[in-house]
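Here's a structure for you.
A single protein chain has been removed from this complex, and every other one stays in its place.
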Amino acid sequence: MSNARAVGGRRHSRNRLARREALTFYLLISPWLVGLLLFVLGPIVASLGFSFTRWDMLTPPVPAGLRNYVRMVDDRLFWQSLSVTVRYTLMYVPSELVGGLLLALLMNQVSAKGIRAIRTIYFMPSVLSGVAFVVVWMWLFHPEAGLINATLARVGISGPRWLVDPNTALTALWIMSLWGLGRTAVIYLAGLRGIPKELYEAAAMDGAGTWHSFRSVTLPMLTPAIFFNLVLSIISTFQSFTSAFVATNGGPLDSTLFYVLYLYRKAFQEFQMGYASALAWVLFLIILVLTLLVVRSGQWWVYYEGEER
Amino acid sequence: MQGGSRVRRWLILALLWGVALLFLIPFLWMLSSSLKPNYQIFEVPPRWIPNPPRWENYVEALTILPFPLYIRNTAIITLLTIAGHLLSCTVIAYAFARLRAPGRDFLFVVMLATMMLPYPVTMVPLYVLFNRLGWINTFLPLVVPAYLGIPFYIFLMRQFFLTIPRDFEDAARIDGANTLQIIGRIMLPMAMPALATVTIFTFQATWNDFLAPLIYLQRPELYTVTLGLQFFRSTYTTNWAYLMAASLVTTLPVIVVFFAAQRYFIEGITLTGVKG
Partner (left out) sequence: MPKRLSFALLLILALLVVAGCSAQEGGFVQTVVVTATPMPLPEGAKTVLRVGTGDSGEGLTPHFKIIEMFEAENPDIQVQLEPVGSGDYYARILTQIAAGDPPDLLQIGDDAVPMFVDRGAFVPLDDFITGESYPLDTSIYLPGVMEPGKWQGVQYLLPKDFSPMAIYYNKRLFDEAGVAYPAEGWTWDDLLATAQALTKTDASGNVVQWGIQLPGPWTTGFEYWVAAAGGSLISEDGTSFVGYMDSPEVQNAVQFYADLYNKHKVAPPPADMNAFGGGNSEFDNGTAAMRLFGRWPQSGMKENPNIDLGVAPLPAGADRAGVLFWGGFGISSLSDNPEAAWRFLRFYTGAEGAEIWKDWALPTVKSVAEESGLSTDPIEGVWLNELNHLAPRAYVFTPYWGQTADPALRRVLESAILDPNANVAELLATAAQEAQAALEDVQQ
């Protein structure tokens, strides 16, 4: 009897604790909820509304039902831009994950002379504003005057025409983007710096070599950063825009027509905001599904030291 | 044995600087072009050392447009935004990382989802909203949202909080610390690398932000650096030398901040908190 009451009391107080914790949670995130309601949800819902209209932005929107969505099926450039974007994402995301990590490992050579300067140099390209960044690369890719082809010519290779050739333009944009890897590397670096030394010491005591301690300590401890970079990389690569906007305008022959570039063109150059909004929502769904898959998969491979088990 | 490790050290150093050179080349070209007259910039074959260097490009690029004013505007926006992110995103991220509540995981996905809709289609409704509030031609639309949490930084902080063992918090809680005290005294000191990252990223992103200032700041005296840089390009011609000169100069502050903020990567968790 008294035993049962004690159990009940404990359960009661556990409930109260859980309720308090939930309350604290909502209290702490309340700024974000306010922002969500004030500045974020409204425009998002509005754009969903526009996607069911024809709207030239100069006159009021006209209801159009599902027309914009149906139209996509026969829109050659919709499929082209989707295919360009998917191909680019498949090239860029893996290279960002691996390349960024390699760069971070270099940046983590604490004992090397001049490491602070080296880190800064690696990060510098990410700091340049988009236009200047792209313009420099347009020069590097210049078929005659560009440094890349000049260097290739010196070793007897006749370089491709890069941004002018539909077969190489997307690859050129990819190479260009690798120059910005320093940004991703910084996130990995922060993760690397956050790994307690004790773990390495313990691994060393177990007789682990460099490679083994990388596999058994570094990699698992970095999975939260890898998870972050993967999710963000998917979200942002699907929305790539600037490099093509400045360097190629989607050409030649639509070979670099990124999805968001096509959407931007529809909205602000072709006065079809309704269609652009529908395009945006299709992209939204694609990214959402992919992200959910990654988030779900996270429980199998992401290791959180501070997670309750 | 010792010789081997010295060779190894030299190899690593060579690799580090080799990669650094790859990252530097485009900057060297920018520097070189910024000192040329426009007609020499696209010469074939390219000439690395401008002869004679045209230093006037820097003076002219930075005086034709009021860049000191643009830098001041950008600095105000950037500093306020950084403060906002550090204040709001840390607290919100802690909640997502540590506190259990019904709906938490759903809200987390909602937060990620708000990053997935391309900006061009929410631009108009956002403008309408800020216009109603009378915020056009003020820095408010650029700054206020920073205090209400930005998903990218919340997510980033959450990931780092999740790697911190719970023991420290539990100990503090037993000592009677409340949640805010735990965040301030336990979590943040241990998340210094992450805070440094948030600072640097915010600095870089705000400094280079283009579309938002473009839409919300219409009066030239409120313009930011990126809007100013855009002025060297017109539809049919671009003043390359000025664009390069001004880009290099306006990039410097971010580079300096990165150089300085590094100590917080180097002296991260391993030196603070944990053992103390």
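Note that the chains are named A and B in the order they appear, and that numbering of residues resets to 1 at the start of each chain.
Convention: a contact is a pair of C-beta atoms (placed from the backbone, for glycine too) under 8 Å apart; a residue touches a chain by one contact, two chains touch by 3 or more.
All of these numbers come straight from a predicted model, not from anything done at the bench.
**Q** Looking at the full complex, which residue from B:31, B:64, B:205 or B:255 touches the chain that isn't shown here?
**A** The one listed residue touching the chain not shown is B:64.
**Q** Of A:38, A:57 or A:72, which one is in contact with the hidden chain?
**A** Candidates A:38, A:57 or A:72; residue touching the omitted chain: A:57.
**Q** If you put the missing chain back, which residues of subunit B would it touch?
**A** So the residues of subunit B touching the unseen chain are 37-39, 41-44, 64-65, 72-73, 75-76, 79-80, 82-83, 86, 120, 123-124, 127-128, 131, 134, 136-140, 143, 184-185, 188-189, 192, 195, 199, 210-211, 214-215, 218-220, 222, 227, 230-240, 242, 264, 267, 272-273.
**Q** Considering the whole complex rather than only what is displayed, give the residues of subunit A touching the chain that is not shown.
**A** Interface residues of subunit A facing the absent chain: 56-59, 71, 135, 138-139, 142-145, 161, 163-166, 245-249, 251-254, 264, 267-273.
What we mean here is this: only the chains that are shown with their structure count from here on.
**Q** In the complex formed with subunit B, which residues of subunit A make contact?
**A** Result: residues 18, 21-22, 24-26, 28-29, 31-32, 34-36, 38-40, 42-44, 46-47, 50, 57, 103, 106, 109-132, 135-137, 139-140, 142, 144-145, 147, 150, 179, 182-183, 186-187, 189-191, 193-197, 221, 224-225, 227-228, 231-232, 235, 239, 260, 263-264, 267-268, 273, 276-277, 280-281, 283-284, 287-288, 291-292, 295, 304-308 of subunit A touch subunit B.
**Q** Touching subunit A in the complex: which residues of subunit B?
**A** By the definition above, subunit B touches subunit A via 9, 12-13, 15-17, 19-20, 23-27, 29-30, 33, 41-46, 88, 91-92, 94-102, 104, 107, 109-118, 120-122, 124-126, 129, 145, 147-149, 152, 154-156, 159-166, 179, 190-191, 193-194, 196-197, 200-201, 204, 207-208, 210, 225-226, 229-230, 233, 238, 240, 243-244, 247, 250-251, 254-255, 258-259, 262, 265-266, 268-270, 274.
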